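Here the complex is missing one protein chain, while the rest keep their positions.
Now for chain A:
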Amino acid sequence: MSDIVEKTLTALPGLFLQNQSVGGPAGVKASFSSRLGGLVRGITALTSKHEEEKLIQQELSNLKATVSAPATTLKMMKECMVRLIYCEMLGYDASFGYIHAIKLAQQGNLLEKRVGYLAVSLFLHENHELLLLLVNTVVKDLQSTNLVEVCMALTIVSQIFPREMIPAVLPLIEDKLQHSKEIIRRKAVLALYKFHLIAPNQVQHIHIKFRKALCDRDVGVMAASLHIYFRMIKENPSGYKDLTGSFVTILKQVVGGKLPVDFNYHSVPAPWLQIQLLRILGLLGKDDQRTSELMYDVLDESLRRAELNHNVTYGLKALTYVIQQDPTLALQHQMTIIECLDHPDPIIKRETLELLYRITNAQNITVIVQKMLEYLHQSKEEYIIVNLVGKIAELAEKYAPDNAWFIQTMNAVFSVGGDVMHPDIPNNFMRLLAEGFDDETEDQQLRLYAVQSYLTLLDVENVFYPQKFLQVMSWVLGEYYYLLDKDTPEEVLTKLYKLLMNASVSSETKAWLIAAVTKLTSQAHSSNIVERLIQEFTISLDTCMRQHAFELKHLRENVELMKSLLPVDKSCEDMVVDASLSFLDGFVAEELSQGAAPYKPHHQRQEEKLSQEKVLNFEPYGLSFSSSGFTGRQSPAGISLGSDISGNSAETGLKETNGLKLEGIKKLWGKEGYLPKKEGKTGDETEAPPVPQESIIMETVDQTLIKKDQCQVLTQSKEEKEKQLLASSLFVGLGSESTVNLLGKADTVSHKFRRKSKIKETKSGETTSAHNRTCFHFSSSSNATYEDDYYLDTLQDRGDKELNKLSLNSGLLDSESLTELPSVEKLSSCKLSSSPSLFTDNSMEGFQPSQSTALSVANETSLAASLLEETSEHMHSDLVEVCHNETISLSSFKIWKDDCLFMVWSVSNKSGLELESADLEIAPAENFKITEQPGCRLPIIEAESIKTFQYSVQVEKPFTEGNLSGFINYQMMDTHSVQLEFSVNLSLLDFIRPLKISTENFGKLWLSFANDVKQNIKVSESQAALPSALKTLQQKLRLHVVEIIGNEGLLACQLLPSIPCLLHFRVHGDVLALWFRSSCSTLPDCLLYQCQKVMEGS
């Protein structure tokens, strides 16, 4: 058939020139004289972008006039819409026509209406405001007696529909599930699928109906319901295990050819349906032996029947999956893989490399890495380079046969990967060199080889290495040049000097270079080059370089100190430093007694400066330093120059260590401390379990591959022999007797370079302290209270402990906030009730049988009383119903305990019967840690009684909106078990507690926090006054007011369990300037969001 298509399409230009009508009965009806025809003709005749623009602009202005002209008939309008679709398709904005599309859908007859809907679906997006205008039309069409109109309405609903209007059409669509026509039922299911996509909560109650759709007598309806099930099962595979049997039966019928013949595609029975079913079974059977067993038969059958054709990459992909299970399988297909390796299509090549990556072992590593490097040299796409470079580095580290090979491979990685590669690669490499492995002589050889290799590389003239590579080189040379046993490092200093003078070297790299020079200087201090270098850079415009040069200069004056500071091969050792700078106490005291001003940290000075300039608009300044509270302390500029003047050599020495340490370490450890190396494999492994549908193709692929193999044997040439040679080197070690472990199990693989784990820990500790130390050393020039500063910075480390103490000392809820209890409650109860808005307390009577209302009210009070005993000192929200049916009603409320959020679900049994094995389960939610309180399992709920389930909830990281969902199961006497689902919204505020601290502590904490967010929000007149703003913040956000100074306020709170967040705010006219700081990077943002919501809301 496709031949025919091709033929006719090739004949197109000819047909077009003849200007004759083409096509069959439904073919080209539009005459060339029509407007649309004109447009199409115009478009086909286009030769340049410029012409196109002219034509379309002309067309658009014509259309604009036509659509708004009152004389335009609906028929013309329909044509206009098609022309507008054309214009938008070519990338021109036709938004003036959107409203007319909606009108056409509303007013047109059948085909016109359909085109109107079509235009709407193409023009508008989910959140477009005009979409609301369509709702009425949809509702009308859904109720139409004309099936075609109902179909259209259902189609548009399943394409695009405003979420907030779902309730308006939901009952209509639910009705359609019982329609006699399959097409209506099918489309109704698809519309519900759409709702499930955009608002899963709203269709929760019709899950039973989905089951009915799954069992529909029509294949189409059943197939449509699979989309919903696929999604639901993906979210919660355990909830649908009972359906496994049904899916298996359906698949059996499909595979067995029980469907009507018109579902066949090229004599394969409903292949897409099979795929969908296999996907679902894949989800259900994952990690579940028992469920999987149910499927084996049908999977086997599907595999046997599958006759899909294949594409080479696809085969490779399948093979890649298979190989994860059993590398020996690749042996059978060696020659095919080799073929693919030389395939002109780079995509196939890359897939092949992916496969080879998985079968790499210690014996074939060299060949495989060589192939990878070859590919790497050809490719230009950044993504591919990053990906491949990472793989090579990983393999090299794991299986390197010898030192020389390892260093050379890494050299290639660094030169090609350059500055795009993942920073982990150079960092791991350096760590590997530094930490070494078990055999010390081996370590030294590796290092020595690296040094030699870099010296050779640097000898080559006119070669530019990537910055990252230069950084690695300078670090290695600085640390391990001594291994060469030369008298002076003059030679390498010359090279480093040359690089330092090179304009193409970035200043970051220069810092690495000069750090290396400093280390080398300590080994041989009399060097002309160092002298020259110092001269050169002490007048450098780059302050960082200037500082380094000065440091070097001073260090050179005290050789002993320099040697003790820069010991040889001690990059992994911890260094003892007097971080409190206590030796300066005398100096400070002296200066203070002579009337020097006490030290103020950088941003305190900034702030004071700002408050003086308040009359002026301070916004621009605010921005300039709000981005990072640390810059002031880290900037090495003039401050450290000043410190040199003191002439205290010990101090300068200290500084130098810190400086150096930072250079060497900075990249290895981030702000948060040591970043553990991710097991590169994990990502790959997640996709490892082969999905069933892949296995269909696997078999066919295997067969074809085997066929190819056989052909090849027949026509063996010289070239073939070469390939076989390659094959034997690639697939060595894959045989069954091979000692190499299976791939994909990274941890069992014996690494060539095994790290010493203990060092990591000590090192990470060191970095943090080193990091802290830098903070001091830059502030050392000013006369200050160093003790305090030290306290601050260690506080950052011990933050948690300190805070715990703080919160222990003072009860979390001060009496003030307790009196404000109602408003807090209100806030949260709104949250709680927001999902089913019907269920607020006021309307409770509306939907409950009166008898049970009385009961529940009575019980509610008793419940409240009982719970209040333990919760009296805590705030709690109102009881809100979360779900109910004729037998039970489930309500929940929150208790904001000091240390956690306590959720209580109370089940009231409204029926006169006992409920058995009632069980409430909360689905594990990301970011929330839910702990069930003991004694919650209830074997029996007596008639007309209330039982509670209690859970404590902890949060892992800040969030804005959260949701807990779960279900309750129970069984009535002699009947089947019933399951009810529910969900409860959580707000960040549920986890925020006041933090009672003193102003002094506030100040200290404020300085120690690195993450801050600043924002000005406009508030209404009434709120502009400080007291009212303060009250809002205190009541609704549960902030503790630390102090109020003039028009500024200090507030503090903490995110449970103990992440503190501080707020500084200032009222300025009707603008509220908020400034959050916290030790957690995301908390300020999240709190700011809540704060804005609260301030705008009130």
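Rule of thumb we're sticking to: a residue touches a chain if its C-beta (ideal position, glycine included) is under 8 Å from a C-beta of that chain, and two chains touch if they have at least 3 such contacts; residues count from 1.
Quick note on the criterion: contacts and distances are computed from a predicted model.
*Asks:* According to UniProt, what is the chain that's been left out of this complex called? Choose from "AP complex subunit sigma", "Myb domain plants domain-containing protein", "SEC24 homolog C, COPII coat complex component" or "Integrator complex subunit 11".
*Replies:* "AP complex subunit sigma"
*Asks:* Of A:62, A:159, A:580 or A:952, which one is in contact with the hidden chain?
*Replies:* Only one of A:62, A:159, A:580 or A:952 touches the chain omitted from view, namely A:159.
*Asks:* Quick one: which of A:237, A:271, A:417 or A:1060 touches the chain that's been left out?
*Replies:* A:271
*Asks:* Which residue, A:224, A:432, A:499 or A:890, contacts the hidden chain when the whole complex is considered?
*Replies:* Result: among the candidates, A:224 touches the missing chain.
*Asks:* In the complete assembly, which of A:65, A:111, A:420 or A:501 touches the absent chain?
*Replies:* Of the listed residues, the one touching the omitted chain is A:111.
*Asks:* If the hidden chain were put back, which residues of chain A would touch it?
*Replies:* So the residues of chain A touching the missing chain come out as 1-2, 4-12, 15-16, 22-30, 36-37, 40, 43-44, 46, 81-82, 85-86, 88-93, 109-111, 114-115, 118, 121-122, 125-126, 148, 151, 155, 158-159, 183, 186, 190, 193-194, 197, 220, 223-224, 227, 262-263, 265, 270-273, 275, 308, 310-314, 344-345, 347-348, 383, 693-694, 697.
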